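The structure appears right after this line, and notes come after that.
One protein chain is absent from this view; the other protein chains keep their places.
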Amino acid sequence: MSTRPGKGGGRRRVAPLQEHTGCLLEVVEIKTHFKTPAGVVRAVDGVSLTLDRGRTLGIVGESGSGKSVLSRSIMGLLPAHNVIREGSVKFEGNELVGLGSNDMRRFWGVELSMVFQDPMTSLNPVMRVGNQITESLRYHLGMEKDEANATALNLLRSVGIPEPQQRMRQYPHELSGGMRQRVVIAIALACGPKLLFADEPTTALDVTVQARILDLLQRQQRERHMAMVLVTHDLGVVAGRTHDIAVMYAGKIVETAPTATLFRNVKMPYTEALLQSIPKLDYHSHTRLTVIPGRPPNLIHPPKGCKFSPRCAYAQERCLEEDPPLFEADTPGHHYRCFFPVGTPEGVEAFSRNQERGETAAGTPVVVRTAEAV
Amino acid sequence: MRAVAQRIGQLVVVLFLVTLFTALLLSMLPGDIGETIIPFGSDEQREAVRDDLGVNDPIWTQYGRWVGNFVTGDFGKFYRQGNVTEVSDRIQSTFPVSLQLMVYAQLLALVIAIPLGVYTAHRAGSVADKATNTTAYALLAVPNFVLALVLAYVVGVELGWLPPQGYVRPTENLGEHIRSMILPSISLAVGQIAVYMRLLRTDLVATLQQDFILMAKSKGISERRVLWRHALRPSSLTLLTVAGLNVGTLIGGALIIEIIFSLDGMGRLVFDAISERQVVAIQSLVAIIAIAYVLVNFLVDLLYAAVDPRIRHGRG
Partner (left out) sequence: MAEADTDSTRDAGDAIHDRDLIAGAPVSPTELDVVVAEAVDAVIVVDTEAEIERAATKRLGIMGWLAIGWMALVALMTIAPGLFPIPSLDERSIEALRSGNFGPQSGHPLGIDGSGYDMAAKVVNGARASMIVSVGAVTFGLVVGGFLGLIAGYFRGRIDTVLTAGFNVMLAFPQLILALTLVTVFANQQGVSYGRRVGVVTFAIGIVSVPILGRITRANTLAWAQREFVLAAKVIGTKTSRIMFREVLPNVLPAMFSIVLLGVGVAIVVEGGLALLGVGVPPGIDSPSWGNLIASLRSQLFFGRPWGVFAPSMAVFLTVLSLNYLGDVVRARFDVRESVL
């Protein structure tokens, strides 16, 4: 990737500031708070992670966990007003926090890219599909019209769109949902970014299309040796498609581990609850599904202590008072945020104590968690 | 093609209803036509007028006759003491004036309103935005004729920079023509500027919250390009509609402005016709104005399809 001049007056595509040998992405204690009339919403409250080229990170959480805000915050796409952004985001050694839009434009589209959730609303409805792709190419890479069109055609082909020639001239509303998302992916990948954020890329699509889109993303990532962050609320999406998973709750990462480890050796009760709420094929029909009681916490006035304690079956008095730090587990790369983790003697003891009492320290009734027939 | 036929059908229906209504309304004019039009003429002259206008026939015949004449281009005559002029002649000389006035005003309004709208939408909530909005809001409350009078007085009489009255054809003297049209155009345009700017701003603010704008931003496109190339087009629909519908208001406004600034336009013509009870002339003029109105709206529809491809393809 060289220094071809682009239309934007030659300030496109400068050479990377330094030859970087460390991680591609290094996030340290990033915080994103929104100032609203009701108070300060602490959407992201101290998240750290690292990512290398060629690796996929899955970020999982309920709505309101802060996962979408996290990806936008890392990319720096949030508005400037009423937003407090602290911490450090280093991309190839370059600090992104504190850069204004003008500086960030060196990275957007070119180094960092994002695929949004709803393909209907993320494409410009009055612009032809082809133009939306070639726009990046001509603007950032300075391509001439023909070259850009040819590249766009290839891109469309590589994301699996049949008859790309025709599609180029069409408008977004003339394409199906799945195809639109493919176009969005093509746009995001046009300039060959090193890091791709996929923010719930399949949530707005049919289930049948979901798998194909995810496969497409995986394939592209492998071919381009990109780093990818897959944000979703669906554990099923990240199983088998990510190298590592980070589980978010109330603006913090509550557990992070290599994927296999997470499923095999879950430590954080929240993650366990998520896993258990996935219905399994061999359940009888009319099985009552397990749900996590309660609601996501108020991000303006979060509860003291562990944010999950009001809903946690393992909750003890300590959980209500102290906010647990991230502990390291035996497997390298596995961290969790709990005093009474699943599968440990403390955890087992805590759970049985609550079972005896019939309720947790927070007053939540303990539900007997067997998923057999009712 | 079907759409065009439908449109034309609509036009005919609207015209028919409008002109019929006018005819009925005018038939209720009290007094004798001959006397009203030529109060000081001789009896023969009045009789001639009455014959010409066929006022002794029932209303339907009169209307039918008018329709027949109108579609063949005979718009009737102006009957005045001493001379009779063809309405079509008068229209030919006055129509360009009114057209110029309205076009200038509309263009001026759009040229100022669109950038202002974009700017304030982009900087929504800032001091500049609030100040501009407040000013626009206040300007809305100023009737255009008051503004015209004020401008005519301040700029025309007191300062003497621009002529407060009179019209000069562009073919005669382009410079003077422009000078004579500045104040009238501004008077007509100012009210529109406020309206358009705020409409555009509302739409733009809503559009700027859409995902595809964020997506464009995440592509690394410059803010200016995002604003003008991506955000403006989908937000211009309401503006377009209003600009089209506004033609009616513009016509009324032009009428008053023409009178204040002594411009020899169609508004003036209509006013004279009405105050002089020139029945046939009124009919024809009203019909022409109605045609213009419907045509403009048709144009707006076409522009719609051009601006928003989803409409082009029939609700995609």
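Each chain carries a letter (A and B) given by its place in the written order, and its residues are counted from 1.
The working rule: a residue touches a chain if its C-beta (ideal position, glycine included) is under 8 Å from a C-beta of that chain, and two chains touch if they have at least 3 such contacts.
Being a predicted model, the structure only gives us computed values, none of them experimental.
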- Message: Please output the residues of chain B touching the missing chain, sorted low to high.
- Response: 6, 10, 13-14, 17-18, 21-22, 25-26, 28-31, 124-125, 130, 133, 137-138, 140-143, 145-146, 149-150, 152-153, 157-158, 191-192, 194-195, 198-199, 201-202, 205, 207, 210-212, 234, 237-238, 241-242, 244-246, 248-249, 251-253, 255-256, 259-260, 270-271, 274-275, 277, 282, 286, 289-290, 293-294, 297, 300-301, 304, 308, 310-311, 315-316
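By our rule, only the chains that are shown with their structure count from here on.
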- Task: Using mean C-alpha positions as chain centres, tell me how far chain A is from chain B in Å, no decimals.
- Result: 54
- Task: Write out the stretch or stretches of chain B touching chain A in their complex.
- Result: 125, 210-212, 214-223, 225, 230, 233-234, 307-310, 313, 316
- Item | Contact set on chain A toward chain B in their complex | 8, 75, 77, 81, 101, 105-110, 112-114, 116-118, 121-127, 135-136, 139-140, 171, 173-174, 184, 187-188
